[in-house]
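With one protein chain held back, the other chains of the complex are shown just where they sit.
Moving on to subunit A:
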Amino acid sequence: MDVTVEGMLSSSPSLFFNRLMSVYGPVVKIHPVVLASIGDSYERRNEGASRVIGTLLGTIDKHSVEVTNCFSVPHNESEDEVAVDMEFAKNMYELHKRVSPSEVIVGWYATGFEITEHSVLIHEYYSREATNPIHLTMDTALQSGKMNIRAYLSAQMGVLGKTVGVMFTPLSVKYKYYDTERIGIDLLERTRDAPNTTNGLTSDLCQVGGAAGRVQDMLATVLTYIEDVLSGKQTADNSVGRYLMDLVNKVPKITAEDFETMLNSNINDLLMVTYLSNLTQAQIALNEKIVVL
């Protein structure tokens, strides 16, 4: 994540603004389901359409806008004009409201790299639906090698009395996950690492083994860092040192006997429950057989 100033300037001017300018406006928190939806609707776009647009749903806070859902809206775009199916958008919003009544329209999204004049028109429509809509772009064509996910707010600019233009000011984008969402994303990430991009859901003990393996990897990284610092290859960082001390202090000091008793009682509980469930299963199987007699 070390980006030099030259690198920033050469990539694009708006990226430069994103890093250095103090951002005015709400923070945009996006859930991963929204991004997956946008990607999916881009893949299913009609022939000849170069980008897809859609509505963003979510909740508005004092300082942040949380985007939790979205749906795509069919539209036609050509050189001179753009047509958006407003009826469809209204209908879909009604249907979605039935399921989650707390979600409101917070803005709209478009795939693609730049903001065109058509976007201004579409943005105007959305400002009628929601106060201060945000505009999200996602570069699904990967023009710059990355999927730039950016959010904008529109602001009036120009000289009073003369032609007024619209400027899109960038907002900072954060990703918000529910706990279960994060677990889902972990699974999807593991899917992508598998050779033929498919993955079955593994059985229980394998999962524990996998999690233990991951912790082991993390410990190995920390150990290599410590050894490097000790041998002088890397300069010691005080904050990292403090974290390490926290880590070591967190390991609880238990005497061997206490630990034995805790362990044994837990194991006893688990074994008893296993025995009971096996007993119950045998019982119902027996019951079946007797009834059928």
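Just so we're on the same page, a residue touches a chain if its C-beta (ideal position, glycine included) is under 8 Å from a C-beta of that chain, and two chains touch if they have at least 3 such contacts; residues count from 1.
Following the convention adopted for this analysis, contacts and distances are computed from a predicted model.
For the omitted chain of this complex, the UniProt record lists the protein as "Eukaryotic translation initiation factor 3 subunit H", which is one of "AP-2 complex subunit alpha", "Auxin-responsive protein", "Eukaryotic translation initiation factor 3 subunit H" or "DNA polymerase delta subunit 2".
When you scan A:Val82, A:Ile185 or A:Val240 for touch with the missing chain, the hit is A:Ile185. One chain of the complex is left out; on subunit A, the residues touching it are 31-33, 35-37, 39-46, 68-69, 71-74, 85, 88, 91-92, 95, 98-100, 102, 140, 142, 146-147, 149, 175, 177-185, 187-189, 191-192, 197-202, 204-205, 207-209, 211-212, 214-215, 251, 254, 256, 259, 263, 266-267, 269-271, 273-274, 276-278, 280-281, 284-285, 287-288, 291-292.
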